[in-house]
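Shown here: the complex without one of its protein chains, the others still in place.
Which chain is which? They are A and B, in the order written, and residues in each are numbered from 1.
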Amino acid sequence: MRLTVAQLARRIGAELVAKAGDAERPISSVGPVETAGADEVTFLADERHKASLAESGAGAVIVGGCIEGVERPQLVVKNVNSALIDALKIFAPKLKPPSEGVDSTARIGRDVKLGKGVAVEANVAIADGVEIGENTVIGSGCKIGENSIIGANCRLDCNVVVYHNCRLGSNVIIQANTTIGSTGFGYSFINGSHRLIPHDGGVVIEDFVEIGANCCVDRAKFGNTIIGAGTKIDNLVQIAHNVVIGKCCLIAALAGVSGSCRLGDGVVLGGQVGLADNIEIGAGTMIGAQAGVMTSVGSGRQLAWTPAIERKEALRIVGLSLRLPKMAEQLKQLGKRLDRLEAAEDHKE
Amino acid sequence: MRLTVAQLARRIGAELVAKAGDAERPISSVGPVETAGADEVTFLADERHKASLAESGAGAVIVGGCIEGVERPQLVVKNVNSALIDALKIFAPKLKPPSEGVDSTARIGRDVKLGKGVAVEANVAIADGVEIGENTVIGSGCKIGENSIIGANCRLDCNVVVYHNCRLGSNVIIQANTTIGSTGFGYSFINGSHRLIPHDGGVVIEDFVEIGANCCVDRAKFGNTIIGAGTKIDNLVQIAHNVVIGKCCLIAALAGVSGSCRLGDGVVLGGQVGLADNIEIGAGTMIGAQAGVMTSVGSGRQLAWTPAIERKEALRIVGLSLRLPKMAEQLKQLGKRLDRLEAAEDHKE
Partner (left out) sequence: MRLTVAQLARRIGAELVAKAGDAERPISSVGPVETAGADEVTFLADERHKASLAESGAGAVIVGGCIEGVERPQLVVKNVNSALIDALKIFAPKLKPPSEGVDSTARIGRDVKLGKGVAVEANVAIADGVEIGENTVIGSGCKIGENSIIGANCRLDCNVVVYHNCRLGSNVIIQANTTIGSTGFGYSFINGSHRLIPHDGGVVIEDFVEIGANCCVDRAKFGNTIIGAGTKIDNLVQIAHNVVIGKCCLIAALAGVSGSCRLGDGVVLGGQVGLADNIEIGAGTMIGAQAGVMTSVGSGRQLAWTPAIERKEALRIVGLSLRLPKMAEQLKQLGKRLDRLEAAEDHKE
């Protein structure tokens, strides 16, 4: 794909501010400001970084407002991030579209319903009673368990495993090697051994959820483990049985959400965060990376540290921890000064 | 499946305490006390929560002893958890039993021995010399390496990979996308590069071990990595080379057990716990979530924090850490008071 600056401006709905002739420069990809070349468009998401533009070799720049003194063509848009996504899609490397239909190496069970435009790739195994919505792509090596239902326009990448009785909405993306609907880690210790509590519930993944690679989402004991619409999950994340996650949450890599936790809408968990089981995290609360949350937390808070406390307080505690050597020395000095005063006092008596 | 309350009581060996007529109420599933409906049986694992029963819509309740003032039918059993497991099994959604025999898309090597009732599903690859015991189910997409031996009544879920020369006992469950027998992370730095130390040992997984999804169990350099009978492992857990785990341990999600660690029987590791390599954890010791254990630990202890110390002590340290701002202020005040006293003393002299 190769467009002129002017053509690109039209495609992303930008106002073009350029010197005569510059509008015809050819652009063939998007690049970061540091490395973009003459045939690349770059972007300025934050005007405070505008100094970096001066040294950039980019052929054009997407900006949120016209910037004085910039020589190269500016594509002025209302929302730089949104226009950037549009530009990236225009210049995306062209891949072969998935082949509609069922590959001859796939194993399809009985009573399976496949919507129009569905692609089932090589070595897929789909069990009895599965339903798959229109235009969904089931990547090579995926396994879909009995009676699971997958909506329209979904993409399951290679080797994803979905167990039985799981329900995925529309426009869901699950990346490679992720497991949906595994049995939760729930045991009763009876007569000297751990006996597995049957997990007969399911998993419900709502519309527009995106889950990274090598994640696990366990099925519920009763009812469903639920991931709310628009929530995005990074790689290697653990979502335990009976967890209920609200809408538009973000969960970063290697985080672990224990059994029966309830997350409100818009919750953000940093990388390697751990939540104790059966707690509630209020809507909009953000938990910093590596924090461990032991008890329920209200809405709109920013926590960090283990055990998780208000982020500002955590920073203060950590700062004071670093001063512990000094505090120990101060204690010692105060003790000596007291020794002297007490000795003087004794002397007088 | 639909039973009357009386039928269910007989099936789980409960004594039925119910008003005339209530014994014939139909029950078709198990539900938690908060959401159970009139055709569901609920349970009371802990009598302290009996108040919750009053508001429950459940049609019947499994209890450990008859409770006064409860209107609905009570199924009185000796062990509520055990009866609950029985009830869950009775009402479990019916799934198609695995198809005995080898799917036509599976690739089976030479000298493979399959026991009676074994099911080998689609797209499985079994290498030469593998033995699989009676009634074991090898899920779609599993790969079993050369000369590995799997016992009877095991269940390997979809896309599990077992490398060569591994041995699994009977009644073992391995969930989807887990890797058994990968090469450990052992390198020698020789002439400027990291050279892999060959891992020619194996993995031994004893009877009744259950391993979650997307876990890794590395093979040993020499001898075997061993997981003791009845041990249960959650999702996304790392068990490194030459680790020896005792019987009936519990290891929660995202925990990492480093090379050559030795865990006694009944050890419990919380989520995201990390063990340094080559240490020993005594029988029955419990390590709290996110703790980091640097040195060997005796039996029957409860540790937390990084570096892991006695749980009670850890709580005390953490509590005092939260008081650091106050301690810093106290230090300052003591200093000022000393200044005043010293000034007064100087004045007198």
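Simple rule for what comes next: a contact is a pair of C-beta atoms (placed from the backbone, for glycine too) under 8 Å apart; a residue touches a chain by one contact, two chains touch by 3 or more.
Because the structure is a prediction, the values reported are computed rather than measured.
**Q** Among B:K143, B:R167, B:K232 or B:K247, which residue is in touch with the absent chain?
**A** Checking the options B:K143, B:R167, B:K232 or B:K247, the one contacting the hidden chain is B:K143.
**Q** Of A:Y163, A:F185 or A:F208, which residue touches the hidden chain?
**A** Of the candidates A:Y163, A:F185 or A:F208, A:F208 is in touch with the missing chain.
**Q** Touching the left-out chain: which of B:E15, B:E47, B:E100 or B:D128?
**A** Checking the options B:E15, B:E47, B:E100 or B:D128, the one contacting the hidden chain is B:D128.
**Q** On chain A, where is the contact patch with the chain that was removed from view?
**A** These residues of chain A touch the chain that is not shown: 29-32, 35, 79, 81-82, 84-85, 88-89, 91-93, 95-96, 103, 105, 121-123, 139-141, 157-159, 175-177, 208, 210, 212-214, 230, 232, 234-236, 248, 250, 252-254, 271-272, 289-290, 318, 321-322, 324-325, 327-328, 331, 334-335, 338, 341-342, 345.
**Q** Name, in rising order, the residues on chain B that touch the hidden chain in the full complex.
**A** Missing-chain contacts on chain B: residues 105, 107, 123, 125, 127-128, 141, 143, 146, 159, 161, 163-165, 177-179, 182-183, 185, 187-188, 190-198, 200, 214-216, 218, 221-223, 236, 238, 240, 254, 256, 258, 272, 274, 276, 292, 306-307, 309, 316-317, 320-321, 323, 327, 330-331, 334, 337-338, 341, 344.
Simple rule for what comes next: only the chains that are shown with their structure count from here on.
**Q** Can you work out the whole-Å distance between the CA centroids of chain A and chain B?
**A** It comes to 26 Å between the two C-alpha centres.
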